[in-house]
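Omission of a single protein chain aside, the complex is shown with its protein chains in their original locations.
First chain written, first letter: the chains are A, B, C, D, E and F, and each begins at residue 1.
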């Protein structure tokens, strides 16, 4: 009686866990069933190695590389912006700042992550780009740089907040050990606390990267929607997500080849995030083995 | 209340019991002389075992307390003092046995006044009262009283000193009984020594209570 | 190596030292008789202080070890055995002092053969050799050897028994020297008792090593 | 020694760098907020909150939008919280450390990285079409639930992980069953962390636009929904719609709506922060 | 499922109830929204909802019978029509307004006065990609500076229409221009870029006149500046296009829907300009009304 | 009566053979101490006695464990019932983050007792038994975590007593406490043994010697010696035991 209730509960819980699997299956199913048609018409080699992505133009090219490079470029810029600043803020808040300052500032910063991304998009377009144009030659109205930077600002709180959590969780005893040997705060922070929290910091960075990769509105608004295969941050680029929104919100005939491209792009993105997650998983595991 | 407390209390009680036992032996010896009753002496001999058993039991208790409760400071001194006291008491018990043995073997054939001459009864009387007071002092943990009681061993020393003369004279008078007389002489020495041992007990008490070693102080 | 180890080693060494000291006292007494040299006896009296000091020092060490290192099992038994041994040794030392005192006061005026008659030198010889062997046994922690050595106290008992006769006869012959003779008689008793104490040391060793209480076994 | 001095200087320098960047972050936030406030604050009044959408910017209100958002929030919470927490519990407390558990774990990490628009496509196929819910609140809430499920599951697991094992052992030791232990001890002890995670996840759901447009959330809804099967619009869609209009006044409306949306997010984050602080204070093992 | 209830089957004055589901083009949305809003004062109990899935997204739902009316910024395509047929959905196409496309340059651009259609084609045709990049390639006396192109996203109906009108084939253009689905973004882009050149809906220009310079189009009959008039009378060609609503036959039979559509067509002349679009001529509206009436009749 | 009897118990964690042929009979109403160097299997054996090892991955057991004469690893045994009968107190005080009252009442509620009066009674009684009542009676609704470490540990004991166990297992219950709290716990244990059978793991040999009646010395997974505590600490039979208790090791 008691036992069967236990079993029932366990089953219910397991079923809830299963829903996530079903979701993934659903996603994969939707992605594959729609992109099936796409890959029947477009050879995989074209998809992977063609350097142009123009499925909506009359001269159609289906090379995913420009979208990948756009995604890559904006993400890298965002990460380069957010990681150092995020970590500096995290270290400052966790190691230097007064408790009260930390308590008040941290949620404030977290709000940055909660601002609707549309707002960031316009911020990039109307504030950051004109500002950058004053000293970056050849910077277009739409460019990867500005979008990347703003995306970086947007994910600063993701990194700083989660990193700060990780830093804060480092036992006080480690800090005391370092101070006890005559280390300064700076030395203690960067030689002991940060390395000790590195797995947590890494996770925060990966979450930041995931957010940057998956981010849509900022890039759709500020980076332009021009799939160019370039690594020049001054150029307008298009990311995979921007492309997906562009098409799925646009006036494309459903079921057409053009429509199917968004699933091909989507599955690429999915594989991409999948790889990223696996790498982070692997890193985390390696770390755990080493230090726990 | 720490767990050691009841153990220490039991230890103290046992020492007092042992002291009472030994004192009882002495009283019986005294009575035996007084009443000329050999059976009392026999009793003392029979009971000597008990004293030994008691000593071994208390020593064992001390060992257990030391092994199990790690006493320090005053607690530790109590245990150490107890160890020494039982040793002393056992030797006093031996003395009672020697007297009893002598009484058992020789009292019947003995000229009455010899015992008087050696003041055996008086010595026993003194010792018994010393032991009584010492027991009191132990119970009250009263070092002053203990030391005062210990002083009375002088009386026993005096008796013993006198015994030399008595022995020499009596041997001259009764050369055939010289062995008996020498034994009597030995007994006075034993009783004198029992007084010393009683004094030792007082010293142990001082050590326990005041952490002062008074032993050998005088002798230096 | 636990911290207690060197402390225990020091304790053992000190006991052996004390034993050596006491034995030395006895040797000096023997030599004093043999060489008719009062100065040796005086030395013994002077040195008696050292024995007492040694006893107090060792007792204090034991107390410290008990208070600071919480010994258990064999370590604890070693400390307890040591406490008893020093007590025994001190009493043996007392005996040496008594002999030395007698020699100092009375040796000069003494007829030579009296000492022979009481076999004082032989008794001392026996005791010294017993102490030597007992020291060896302690060092080696050899309980068999210790018990074997302890058996030799019978010899001392025999000498003591003979002393009764000797005393009685000599008092008859020299009634004026009766006090001296009685003192000699007492000394044989003391030496006999020193033998008992040596035996006790053996028993303590057995207790330390084998956790067996052999004391009072025989007497029951 | 110059070495000590140098180290001290570095230390001080870093302190100022830290302050600078922290304040920079806050400054950006204020720039946003002030910007938006300047643009939209004048537009906010009672009518704005209670009017229906209109072609005239000055008459247009967000009644249906914010009620839609409230509906979506409630329904999403209702769906996602039990499932997410249950799944989190299963994985952390029940799941053995085997391959399947690892796959589920990895799978959840992957789901967290899937762009929201793809969830929209999934919702369209599954809920709108397959389950025939149409572009209803329920379909939207289900879609958003799937979207935030990974976040809730991860937060739940982290919170459960932080509950010391000694608490579980204490409960088992008294003869409690696994579920009793989870229900009476582990969950309450982890509730702060779980709630924080839930609220952060919901505040993400509040801001989502794209997936709801894909499943067919509407732009013009002149009535407040009264059942989960009604059609709906939400604030982000209204904002998106307004800011893409040519007329300046609609941009102002958009800014005003953004203020409302931010307000909702702030309140939710505030609750999360409050819960987190309370939780951190209370539980100090 | 349609929930339309018919409490009274006759009479215009009758209070109607029911629900009308509209989805589709975001371009047409403002017009439909305005109509729906006004319709509410007439028939407050009819629930009209309007979505913005885009013309294509809208047709997909429309073709499945999920919506009653679809807003469209272009005519239905073959595949979409086939889907309707497959699901037994008959529909009528009603033109409701015109949307003009404007070509603009930056305010600081002093050299461009007008473009011919040929010139536009030269700029935008696919072959121009990476070849035609400077102003002087268009007209030699223009400066030898790189121009930057802005335009609506390639997935939008506006883009389709522009390419069809200028290049000659829908979806055929160069790829190296900056696109955004949001026309306000294009306004922003062009107004901040001295060498910017963009095209987008007329309404957006109207709202941002002060930031941009409008460029006239010479389609062989002289330079025409886009305006309500020129669009309405058809002289601004080829860059003006009609926008539509599509109504299914099932829905058209429901009184609230037919009442709504009629309301739409009869109020369009006032409401269309109100939201920045260009109305048809009255005749044209009459024709559309007639088309709808005849469609509603049982065949 | 033999409340606990282990026969030939072998325990493995995966390939790690942690307990080897442990045979022991534990007496009723007595305190039995398990001592031994770290990792020798004391905790493992203790937890084997109420099946707290069940949840550990890779745990395997051979041999038999009888509690009150019944094999506890048999299929039909309800592990919850077993644990109710064989209570457990842990190294670090681990009160539930609830009120003092709730902590003690938890076990009762879990076992289906919901009569308020009955619960109140039982809570008071357990707290009294655990010598905590006088200290907490005025603040039963205060959070248990606001108590001092020693009080928390006594609360944990009270909590265990509330479900009326007959055996109480304690895994280093005082090792996280200061000497004064430790003394209180030890006193409590000594009092409790009149009604309960207590098994305690301790690293503190002085503690084992002070409070236990019998001591079991484990080494490398084997039960090297088991006997009266007083004997063990004055005259252990095995050389290994002697070496361990006198600090001569390795």
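We adopt the following convention: contacts are C-beta pairs under 8 Å (C-beta built on N, C-alpha and C of every residue); 3 or more make two chains touch, one makes a residue touch a chain.
Bear in mind the structure is a predicted one, so any value in this text is a computation, not a measurement.
Determine which one of C:25, C:52 or C:70 touches the chain that has been left out.
Reading the full complex, the residue touching the unseen chain is C:70.
Determine which one of F:23, F:121, F:141 or F:178 touches the chain that has been left out.
Answering carefully, the residue with contact to the hidden chain is F:178.
Which residue from B:24, B:54, B:70 or B:183 sits in contact with the chain not drawn here?
Checking the options B:24, B:54, B:70 or B:183, the one contacting the hidden chain is B:70.
To test your reading of the contact rule: which positions on chain A touch the chain that is missing from view?
Looking at chain A, the ones touching the missing chain are residues 99, 171, 173-174, 176-184, 187, 191-192, 195-196, 290-292.
To test your reading of the contact rule: which positions on chain D touch the chain that is missing from view?
Where chain D meets the chain not shown: residues 1, 3-4, 6-8.
To test your reading of the contact rule: which positions on chain B touch the chain that is missing from view?
Missing-chain contacts on chain B: residues 1-2, 4-5, 70-77, 211.
The rule is simple: only the chains that are shown with their structure count from here on.
If you average all the Cα positions, which chain's own average lands nearest?
F
For this structure, which two chains have more C-beta pairs in contact than any other pair?
A-D
Which whole number of Å gives the spacing of the CA centres of chain B and chain C?
22
Can you work out the whole-Å distance between the CA centroids of chain E and chain F?
Spacing between the chain centres: roughly 81 Å.
For chain A, what residues touch not just one other chain but two or more?
In chain A, 2, 245, 248-249 touch at least two other chains.
So which stretches of chain D touch two or more other chains?
177, 213-214, 243
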